[in-house]
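For reference, the structure I am asking about is given below.
With one protein chain removed, the remaining protein chains of the complex are shown where they sit.
The block that comes next holds subunit A.
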């Protein structure tokens, strides 16, 4: 979505009623964030909305980007937020070979997730349940981590269910929404 460098549009303040709406929406979509919502989005603070090209809007608090949204699609977390609260999102892991493709903005393909280095929910090697137990539906917002790395490298929307992925092991897995080093990441909110 942000392969090219982007120029931000106008920055506007979000109405407090709209801000409440966003807050409940965030909690609906990412219930795991509930304990931290006061830190992420304090009730008293003023949210800002920055318009980006292609009808994407970015919600920021001061200079920290929080969530972005394409039209009225699901709210997606900015990677800087994911890095701070990694455990609060649905996570998948890709193998090492796929990292360089992801970082250049390619659509994530299923083999990167099903191979030995990748992790899908319910993976037998994932004893502590870090990547969840239940299969995810297509359309879910997921955070993509990488083999041997601590931090996430991409946020995207699933194109195929994880159960299906395990069966087919082919085709597109996850649409690249926002990845490390893309235009949104490089955006300077000074």
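Convention: a residue touches a chain if its C-beta (ideal position, glycine included) is under 8 Å from a C-beta of that chain, and two chains touch if they have at least 3 such contacts; residues count from 1.
Keep in mind that, in the parts below, contacts and distances are computed from a predicted model.
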Protein name, per the UniProt record, of whichever chain is missing from view ("Translation machinery-associated protein 22", "DNA replication complex GINS protein SLD5", "Glutaredoxin-related protein 5, mitochondrial" or "Serine/threonine-protein phosphatase"): "Translation machinery-associated protein 22"
Among A:21, A:148 or A:171, the residue in touch with the chain that has been omitted: A:148
Residue of A:97, A:139 or A:171 in touch with the missing chain, whole complex considered: A:97
On subunit A, residues whose C-beta touches the chain left out of the figure: 36, 39, 80, 83-88, 95-97, 99-100, 103, 117, 128, 130, 147-151, 153, 180-181, 185-186, 190
